[in-house]
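Mind having a look at this structure? Questions to follow.
The complex appears here without one of its protein chains, the remainder shown in place.
Letters A, B and C mark the chains as written, and numbering starts fresh at 1 in each.
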Amino acid sequence: MYTKEQHPQPAKAPFRGLGISIVGGTGYTAGELLRILLNHPQVEIESVISTTSVGMPIAEMHRDLLGETDLKFSDKIGNPDVIFLCLGHGLSRTFLEENDIPKSCKIIDLGNDFRNNPVFAEREFVFGLCEFNREKIRTADSVANPGCFSSSIMLALLPLASLNKLTDDIHIHAITGSTGAGKKPVETTHFSYRDNNISVYKPFTHQHLEEIENTLKSAGNAALPQLNFVPMRGDFTRGIFASVYTKWDNSMSASEVIDLYKNYYKDSPFVFVSDTSISLKEVVNTNKCLLHIEFHNGYIHITSILDNLLKGASGQAVQNMNLMFGLEETMGLKLKGSAF
Amino acid sequence: MYTKEQHPQPAKAPFRGLGISIVGGTGYTAGELLRILLNHPQVEIESVISTTSVGMPIAEMHRDLLGETDLKFSDKIGNPDVIFLCLGHGLSRTFLEENDIPKSCKIIDLGNDFRNNPVFAEREFVFGLCEFNREKIRTADSVANPGCFSSSIMLALLPLASLNKLTDDIHIHAITGSTGAGKKPVETTHFSYRDNNISVYKPFTHQHLEEIENTLKSAGNAALPQLNFVPMRGDFTRGIFASVYTKWDNSMSASEVIDLYKNYYKDSPFVFVSDTSISLKEVVNTNKCLLHIEFHNGYIHITSILDNLLKGASGQAVQNMNLMFGLEETMGLKLKGSAF
Amino acid sequence: MYTKEQHPQPAKAPFRGLGISIVGGTGYTAGELLRILLNHPQVEIESVISTTSVGMPIAEMHRDLLGETDLKFSDKIGNPDVIFLCLGHGLSRTFLEENDIPKSCKIIDLGNDFRNNPVFAEREFVFGLCEFNREKIRTADSVANPGCFSSSIMLALLPLASLNKLTDDIHIHAITGSTGAGKKPVETTHFSYRDNNISVYKPFTHQHLEEIENTLKSAGNAALPQLNFVPMRGDFTRGIFASVYTKWDNSMSASEVIDLYKNYYKDSPFVFVSDTSISLKEVVNTNKCLLHIEFHNGYIHITSILDNLLKGASGQAVQNMNLMFGLEETMGLKLKGSAF
Partner (left out) sequence: MYTKEQHPQPAKAPFRGLGISIVGGTGYTAGELLRILLNHPQVEIESVISTTSVGMPIAEMHRDLLGETDLKFSDKIGNPDVIFLCLGHGLSRTFLEENDIPKSCKIIDLGNDFRNNPVFAEREFVFGLCEFNREKIRTADSVANPGCFSSSIMLALLPLASLNKLTDDIHIHAITGSTGAGKKPVETTHFSYRDNNISVYKPFTHQHLEEIENTLKSAGNAALPQLNFVPMRGDFTRGIFASVYTKWDNSMSASEVIDLYKNYYKDSPFVFVSDTSISLKEVVNTNKCLLHIEFHNGYIHITSILDNLLKGASGQAVQNMNLMFGLEETMGLKLKGSAF
């Protein structure tokens, strides 16, 4: 039975914490980083950079943070241990060109500048899919965080790729929430347009294809078949639902394949194989990725779900940070899902 | 310039109209029939049958009809010219077994009992995809109205099938609104579950596959390749968005294919080929089907959208009725889309 | 029984129709006018004016109109019988100043320029709430179409005002769909913000208060008590739900009040009193307004619903047009509700 004496609360340590800077602080991924990192027990946010909002309290921009922080946007990076770059595509490179960041400061780039072109000056960006590059990330000074679509699709296919089992065209439909399109209001994120609507964009040509292909090849499927990827815009805010299938030669039984997946991810604290069908909200507001596998008509069909802003962006970035600094991989990332 | 004298309003004709009976009057498709037929200039609703709600005003059940009708649910069919069967699957057959409907009374079945098994007693049900069977429907006494998923998919593929151009596996993802699941509240139509959620159901095994295959074969593609169909539940109420692709051998140029489609549907007043990308709400609350065609990576990709309750059910049923009785095909079906 | 001979379809009259021009043709209310008027049996759209999109097919902007019209945006008004002004607030006045519109051409302004300041040159704008000003509208050459919030609130209160029964503070919460905020994407119409969100704006100070007060006073409640109006932004696209209450002195019984309402609107084809609770979608995509009345705690409580783009804007504008030209009030406005 419980007594108070048995459960003393930990004294607050005189603890400075891992110093963090977030560059591009007004966008959605920066907001999610802040939501996570304000509760992370081993970090201290040193600076949140926004050239357009210097001096504004962060909680005036990310309004749900009211009462949680007095931080203000700044244009001084300071001397952090790690910088998160939350900039538009192309702007991470510009940032590094224009700012002299010491090699001792680690960098996690949430953009796509270094995913497929990893070298910048003395830095070499490790592709930050934790479940694939965990050991490399532990020792990396620079990490290129994967895209949201690509994370969901790579996690669906990696175990097969690791055994070179992808031998025929791969068919992918994946539907994304509106936050994937960023903060700037445009026609396709207008509520009057998007609500109760569905559309396809960039069919067969999405820019994430390259990082998916590179990863699957280097995972062991050097002769990769064609990836046919139809991205869709969904009428929800958070999450990616990917439906992926490819021909299956029955070289392994269904239960062997499911064991392969479970085994492949057995040390990955955020990826789970569900024995029953999955629906998107099972992962929304968490850093988890759920997979479900079925076999039909000579195909293996994998559904894969994650939260595009978390496992598909800022959550994975923190997971990378944890790995890079020897912290527990899940630290700060045991998030209560919204479920509904 | 306008003068009132030039624009006399038509006197109201002493017109009884085509007598209609709707059986299974409390469900969603019956409600849509009522919304259409109350404004149809050539019909009169004789009876709306519901064994569970006899005597209840229709507008108490279909509450948006308040002010539009004083009809009440009944258990007496009367002597209509045409009966619409809006019953659960299997129950249309039972209804015909238990009721002696004279052959002179036409029947339009919105269920799936007679789509693939068209013969019942002396009746032979014509498959009611107007764009495919228009001439047969004109002389039919019995029509089996197609399913919603199947309508969107058949219309996407019919022109190719007509030239026997479907030669390789066909890949289909289609996402449906919640009204497709009917009126009875269940877990997967609970708002707390469905809102902002996405899921897959019956992958590769949906019951509409048979009618799609039968139609495409009889359209001219006797050796039909495998159809791989992943149905998805969307978090919207109305509409089906189908994304369909198959290998393309370049035997026709892109513009030739688009001309093929436009030509195939040139006499079909509800099917249009869009030169630009389409989004679902362009057809919601209309009887239209829009198609858009692109070519990528050796594939032809067709997106197809329609309102599951209209062109995918009750709208198509009225279109069939118009054809069966020699009325203008669009009569009563020039519906204002909701657009937003 | 039906025979084709009994039901000949009306021959198409060699009819030019009432000539229409729509100014400000790219916005939401113009789109709705087009959706209605393309199916209106007595009009012909002469011109749709947009200075920014001259030459563009209308169906490229209002994409759901694909297949329904070949009209293009123009900058030439021509010689219409009636002009609909669908311009931003303040711009209707500018338009009339800059264009010499003959007095013989009728004008229906959907903006708020002339609702409270009705005189412009030789024109005097009649306030276009059909249920209140029906007879004046019939002979008007210029009509100021009411606002959406104000329409829902005036229709809730007019019968009481007509008997000078509003004697104590009036309490109003009304929640609007996103289309009320127009087409330009802004932060509060961003899907990522608006979806599943609720907020209040302009509490107690909304610009529609003036036209509501003017109308209720002129209806017979000269000494009008204070209107306390809290407008809310809803996470839906179409519709206004107004909840209105005020102290009730029991000078009439509940059934007398309900009879008063039913009687007040007995010749109004779009306003109905529901004996049971109402929900917003009972009117979406229709030109109807539904009212429901209850009595509690010494208050009379009225809920009022309408579609902000139809009875609250473009539908009412067409209703006004019908009245102004001696057409049946409901012509072109018997719209199939979306219901779901």
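The definition used in the following text is that contacts are C-beta pairs under 8 Å (C-beta built on N, C-alpha and C of every residue); 3 or more make two chains touch, one makes a residue touch a chain.
Just so it is clear, the structure is predicted and the values come from calculations on it, not from any experiment.
Enquirer: I'm checking contacts with the chain that's been left out. Which of C:S192, C:N221 or C:N322 qualifies?
Expert: C:S192
Enquirer: Who touches the missing chain here, A:H62, A:R194, A:H208 or A:H301?
Expert: Reading the full complex, the residue touching the unseen chain is A:H62.
Enquirer: For a quick check of understanding: of C:V200, C:A222 or C:A254, which residue touches the chain that isn't displayed?
Expert: Final answer for the missing-chain contact: C:V200.
Enquirer: Looking at the whole complex, which of C:Y28, C:F236 or C:F325 touches the chain that is not displayed?
Expert: C:F236
Enquirer: To test your reading of the contact rule: which positions on chain A touch the chain that is missing from view?
Expert: Where chain A meets the chain not shown: residues 1-2, 4, 6-7, 9-10, 15-19, 28, 31-32, 35-36, 39, 42, 60, 62-64, 66-67, 79, 81, 104, 177-179, 195-196, 237-238, 270, 272, 274, 276, 278-279, 281-286, 288, 290, 309, 325-328, 331, 334-340.
Enquirer: Using the touch rule from the top, list residues of chain B that touch the missing partner.
Expert: Within chain B, the residues that touch the unshown chain are 28, 177-179, 181, 183, 185-187, 189-196, 235-237.
Enquirer: Kindly note down the residues of chain C that lie in touch with the hidden chain.
Expert: Given the touch definition above, chain C has residues 171, 173, 175, 177, 192-193, 195-201, 203-205, 226, 228, 230, 232-239, 241, 243, 245, 277-281, 284, 294, 296-297, 299, 301, 303, 340 touching the missing chain.
The rule we apply is simple: only the chains that are shown with their structure count from here on.
Enquirer: Roughly how far is chain A from chain B, going centre to centre by Cα mean, in whole Å?
Expert: Computed from C-alpha means, the inter-chain centre distance equals 41 Å.
Enquirer: Where the centres are mean C-alpha positions, what is the separation of chain A from chain C, in Å?
Expert: That pair's centroid distance is 47 Å.
Enquirer: Residues of chain A touching 2+ other chains?
Expert: 177, 192-193, 195-196, 235-237 - these are the residues of chain A that touch more than one other chain.
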